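Quick notes on the structure that follows.
A single protein chain has been omitted; all remaining protein chains appear in their positions.
For clarity, chains are labelled A and B in written order, and residue numbers in each chain start from 1.
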Amino acid sequence: MALLEVRDLSVVFQRKGEEPFAAVDGISFDVSPGQMVGLVGESGCGKSVTSLAIMGLLPQRGVRVEGTVEFEGKDLLRLSDRELADRRGRDLGMVFQDPLSSVNPVIPIGVQVSEVLERHEGLRRREAALRSAELLDRVGIPDPSRRLKEYPHQLSGGMRQRALIAMALACKPRLLIADEPTTALDVTIQAQILSLLSELVRDTGTALIMITHDLGVVAGMCDEVNVLYGGRIVERAGRHELFAEPRHPYTAGLLASIPRLDAPRGDRLTPIRGSVADNIPWAGGCAFAPRCPNAVDACVERSPEMTRDGERLLRCHNPVGRPAPSEEVPVQ
Amino acid sequence: MAIGTSRKERIDSLAESSASETGVSLAASAWRRLRRNPVFLVGASIIGLFVLLALLAPVLAPHDPGVRMLADQVSRATNSIPPAQEGHPFGGDQHGRDLFSRVLLGSQQTLLVAVLATVIGLGGGLTLGTLAGAFGGWVDSLVMRIVDVMLSVPSLLLAVSIGALFSSQTQFTVILAVAIVQIPVFARLLRGTMLAQRESDHVLAARSLGVRQRSIVFRHMLPNALGPVIVQSTLVLAVAIIDAAALSFLGLGAADDSVPEWGQMLGNAQNVIDSHPHLAFWPAACIIVVALGFTLVGESLRDALDPKRRR
Partner (left out) sequence: MLRYTVRRLGQLMLVVLALSVLLFAWLRALPGGPVSALLGDRATPESEAALRADLGLDQPIFLQYWRFVARALTGDFGTSTGVQRGTPALDVFLQRFPATLELAVLAILIAIAVGIPLGYLAARRRGRLLDNLSITWSLVGIAVPVFFLAFLLKWIFAVQLGWLPASGRQTGGIDATRVTGFYVLDGLLTQEWDAALDAFVHLLLPAIALSTIPFAVIFRITRAAVLDVLDEDYVRTARSKGLAGAVIRRRHVLRNAMLPVVTTIGLQTGALLSGAVLTERVFNIPGLGQALALGFERKDFPVLQVVILASAMTYVLVNLLVDLSYAAIDPRIRTR
């Protein structure tokens, strides 16, 4: 049985006097215990909103969330605030993008780690502090007992992200969501943080949802990759299949725009033309059509359905390589 | 060389057009938000109403505000002041002048005091703030120390100290005293926004292209730093009216009261306020409503211009 089952998740932002906007438009995916799943896409594709919806961290006003998010058989979207808070930090952990703004500047790092343990494991302050020191040590922060008393501004960006990881993993959650955890960091630090993350989740058996715009991050660690575009999943495949043979033109475009050392000299990078601003609504066709090199007439006439091709899911009228598989995915 | 200068000009005008473009769209979007904001609409209506009143006051006022037409009803001995009566809906003041006409015509002087004091304070503050913000270094330090000292004296005490420097009090000394108090406020505000501008990318870009200092200050920094200053001016209009009233209350108002001003009327009413509260009530009510109008407009302008407050 899956640990997390997301079915038809939609998040619609509705501001007064403005058209409603579906940031997430009917997304379904599963995460098994210990599995590492990637959600990949450009900014604005709905990947961060998906993670916030799972965690129940979206603002209460002006947002409509539909569908189900079942965690161990319980729909998180139907839980009371209290029940959800009991699970956050204990069963579900989250690491955020910007390690500077995501930690409280006026509270010592140690307190920010301890408070999770005090909340969920009922530890006393002393015990929590001891455990926090162990945790900081575990995430590779040197001299942890001194660091406990320090404030965020005294730590480097990489150290702060390690501290945030320690907070998220303090209670050994069964699911960790990492939302662009390396985007705000230096390149050298990025690799350290990624290997730390995959090492920790492997050790604790924690499942991981890795949210990123960077296919390189996914390539190193995820078992399965979901590519998002315009609030919908456009392609899902195992890591090896996806990188070996991208079928959706968008996925192919993402891969082609990564510089490769083994590419012949003089080969130019091929960027995806246009930007998210060019999207057309899914109702009238494929959102990616205006930017797609493979676009055919059908792409601006009807919205492509999700189709299954072995283990791969694809939402495209005219995919790269072979023609589109005909079998449609049954709605669960 | 022609090519060199023409390129510089081209880049300069480009930077400018992009700046003014963002300026226009900012102003346009601010205006869109303002039009829907009830706070702004109420404030603007109040101000509009009183400006109209000030313009029409000479026509609307039934009597000359300087003439003691009810003087025979005034008696210091029995502490009597003319009550409301036929042709004088508010009655008379301590000198037997028609109160209704004085309240109407008071709008002119009061708005004049507010505008003049704000303009003078703004002028002084702009000069000091531009100096400090544009040059930085020791100019900045010197100007800011002066500003700090002025700010450390409580505003009313500063106004009073300035008022004391004149051997006779007129409306102009009141305006000057109120205005000077606002100079350090404007200077500090402008200097802060200018300093932020100095470090901003578009100014660095202009500088790296070799645009002249004067043109950087006046074309790139000043226009972008003006938003908060405009907001502050609107708020100062309210403060000036209230401060002028406070000076009158302390006996530092204009000695001559033949031309009515609300602050002065309110200040002069203090000795009879227990027996004849209406003498204080009408000018006070007008001051409160006008000051509220300016404050509402200022606050909604601030909200509209501040991208962080768009909620």
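Here is the rule we use: contacts are C-beta pairs under 8 Å (C-beta built on N, C-alpha and C of every residue); 3 or more make two chains touch, one makes a residue touch a chain.
Because the structure is predicted, anything quoted here is derived from the model rather than measured.
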| item | value |
| --- | --- |
| Residue of A:42, A:66 or A:98 touching the missing chain in the full complex | A:98 |
| Among B:54, B:128 or B:246, the residue in touch with the chain that has been omitted | B:246 |
| Selected residue (touches chain absent from view) among B:123, B:154 or B:210 | B:154 |
| Where the unshown chain meets chain A, residue by residue | 55, 57, 84-90, 93-94, 96, 98, 101-108, 111, 115-116, 119-120, 151, 153-154, 164, 167-168 |
| Contacts of chain B with the absent chain, listed as residue ranges | 145-146, 148-149, 151-157, 160-161, 163-167, 238, 242, 245-246, 249-252, 266, 270, 273-274, 277, 280, 284, 287-289, 291-292, 295-296, 299, 308-309, 311 |
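The rule is simple: only the chains that are shown with their structure count from here on.
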| item | value |
| --- | --- |
| Whole-Å separation of chain centres (CA-atom averages), chain A against chain B | 53 |
